[in-house]
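Comments concern the structure below.
Moving on, here comes chain A:
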Amino acid sequence: MPDRIRSALLVPVAETARLLRQRPRRTVEADLLLWRIASSGLLPLAVLMLVLVPWGDRALVSDPVGVVWFNALDVFAWALVWLLGWGANAVYGLVGGYRFLALALGYELPLMFALIAPAVAAESLDLGVIAAAQSGLWYVVWMPVAFLAYCLGVLGMSVRAPLDAAAGADLAGGVLAELSGVDRLLVQAGRYALLVAGAAVAVPLFLGGGAGPLLPGWLWVVLKAGALAWALAAVGSRLPTLRPDRVLQPAWVVLLPLVLLQDLVVAAVVVWG
Partner candidate 1 sequence: MSPDLWADLAFWACGVVAVLAGAAVFYVDSMARATYALALSFVAVGVVLLLLGQAYLGAVVVLMMVMEMAVMAVYMVMFMGMNPALMPMSMVHSHRAAIGAGVGAFLLLGAGALLVPWPERRGAPDPDVTAALGEATMGSHMLVMVAISPVMVATIVAGVVLSLHRGRYDRGDRP
Partner candidate 2 sequence: MILETVLLVAAALFAVGLYGALSQQVVVMVMMGLELMINGVILALGGLWWFLAPDPSGQVLLLVVVAAMTVEMAMGFAVATLLHRQAGHDMTDMATELRR
């Protein structure tokens, strides 16, 4: 086995073991209650998103307003990441928390309007119905702008590059700076889980749900979600970190009108198509 692959397989295990054994570090006058809520909240958030995803034919919880619930859940990331920075009662964490809110304002509005496009096209807010409505053509093909805005939102809510200024190296880790031990493990796992959950929800929204040849539906969902999560992480990590004070303007002045235009096109196609 080449060294690169072996280390890629071993690093997560070693890091998990290291963090589990690490002695917890406390800051002075930390707001432990809020800090704990924030550090343990990201992972359940991702699980709640995954519960909404239809695996092939049906989801664990088939929700008639699943799209709205996904939106409501991803807004919880605002609260949790800010609290992560606040709870530590330390300057780098707090700056990181504020940076996250500044970025979140930028990515959330395009994301919200991007979610509207598939819902309008399928005439339903149910993720299962939306997945089933793409039997002919995947929505990603004729809603590329909405898909891009959605992907940007997923990168933002999982605090990944290029929207990772909240946990930037220039802040010594920002919201992650004071985390140690199990708390840090939970937060890092939660960030990866949010990325995967966002990618998994994109499958019924844009990538045709469980549609695919030969293999069963649930396997296609897993494959597509895994491929999208990998692609997001790979593309994101090759982009430079965006300055949080410069994101809002292009996001609202350029991306938001483009997404609105996308919604208009989708609505026109649905009405006259």
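Assume contacts are C-beta pairs under 8 Å (C-beta built on N, C-alpha and C of every residue); 3 or more make two chains touch, one makes a residue touch a chain; residues count from 1.
Basis for inclusion: all candidates are chains of the complex that A comes from, given by their letters.
A quick note: this is a predicted structure, and the numbers were derived from the prediction, not measured.
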item	value
For chain A, as assembled in this complex, the candidate in touch from 1 or 2	1
Interfacial residue positions of chain A with respect to candidate 1 in the complex	31, 33-34, 63-65, 68-69, 71-72, 75-76, 78-79, 82-83, 86, 98, 101, 104, 108, 125
